[in-house]
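Of the protein chains in this complex, all but one are displayed in their positions.
Order as written gives the chain letters A and B; numbering starts at 1 within each chain.
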Amino acid sequence: CTTVTLKGDENEPIVVNLNVKIDQEVRVKLDREIEDLISDNPDIF
Amino acid sequence: GTGTQDMQKASGQTVFSFEGLSFTPEGVQPNKLSPVLKGFVDAANGEMGGEMVFEWGPNGVTSAANFGFDNISFAGPTRAVTRTSGFNGAVALTNLMPVQTDGQQTVTVDVVDMDALKLVDGTITFDVPGNDTIIIPQAEFPWFGGVIGVYDAEASLTGEAKVPLRADNVDLQQIFEYVDVNGLSGEGVMNGVLPVVFEDGKARIEDGYFKSAGPGAIRYQGAAAEQAAAAGGNAKIAFDILRDLRYNSMEVRVNGALDGRLDFQMFFEGTGEVNMENAKGRVPVKYTISLDAALLELLQQANLSRSFQLQIERGLQNVE
Partner (left out) sequence: ATMSPVSAASALVENAKNRCIVGEQADGYLGVVTGANVSDELRREIRDINQQRKTAYANLAKRNGVTIEVTAALTAEKLLNGATAGQCIRNQAGQWVKV
């Protein structure tokens, strides 16, 4: 197949919008740790 | 402490001087020195020395103090700063209630930990005039090869406060090393301003921005690039370009809560390499990356290919 050279053109640039979302996997384990946090610190919860 | 008493005018003075006073969880704490500090500066450890002078007379009690802090660490100031550590220096106060400094004071600090923003090894000059405000003529910290600092700022100690952090000569390469996402590198220098708004014990960046000082490059050859190459089409083009995106100008906008999610909008204008079966070459690009990330450190666990949407508009048709 023929290779075509992309001709750069100032007013016709390639426009790319890339949206990246970094999610946090909140593990179920956290539920137990939250319970402990509350019970271990009665003076602030 | 020592004290003198002048019976006629019923005035007198008491001086408390102390050396090696150590803050301990169960023992002495800042709020015992002045209740105003409760929940403002607390949970302290480290040592301090100094003297407190109380004078009383016909028009009430006045208090002054000279404190020497030796590697103190504490929660605060305010809930927005999770912890300040390695606080060193002498502070002179002309009043304890309300706290009022004897003009400008200068201290050094190892870490000011504001969750997503940790400022390290800084020197802070501040003045607390006693009207519930703090004046910061200058506070400066080394930051990613450059400097980040506060210059001639004034903020309320009680209500909402907006403190602009100015960043100069920030080295993009050092940021990529810190973020440490495999396959991500680049170079360039940026300057910018991060306005930090302190409100109800929370801190957020509002309309923060960085602008490139001169050309640079961003290169990504990580997992997402390989997956995109396999996927082909727009994804391949987008990540081909990102393999070595050389920018003439770049701007980054930052918004978000320092204890929560930060939103980055990155705009690049420059050139990128495209290689498809029928089209190869370095072409001009306008590249926008919107990154919604919890914490910079969390980027390391990021699998960038997992959740990204892509949109490529015109510009591809100019195939010769």
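As a convention for this text, contacts are C-beta pairs under 8 Å (C-beta built on N, C-alpha and C of every residue); 3 or more make two chains touch, one makes a residue touch a chain.
The shown structure was predicted, so the numbers you read here are calculated from the model rather than taken from an experiment.
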Chain not shown: contacting residue from B:Asp70, B:Asp115 or B:Asp171: B:Asp115
Which of B:Arg79, B:Lys162 or B:Lys280 contacts the chain that the document leaves out: B:Arg79
Interface residues of chain A (partner: the chain not displayed): 24, 26-27, 29-31, 33-35, 37-39, 41-45
Touch list for chain B against the chain that is not drawn: 31, 35-36, 38-40, 42-43, 75-76, 79, 82-83, 115, 201, 257, 259-261, 294-295, 297-298, 301
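Criterion: only the chains that are shown with their structure count from here on.
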Averaged-CA centre spacing for the pair chain B and chain A, given as whole angstrom: 21
Chain A residues within the chain B interface of the complex: 1-10, 12-24
Of chain B, residues touching chain A in the complex: 237-238, 241-242, 269, 271-272, 274, 277-294, 298-299, 302, 304, 306-320
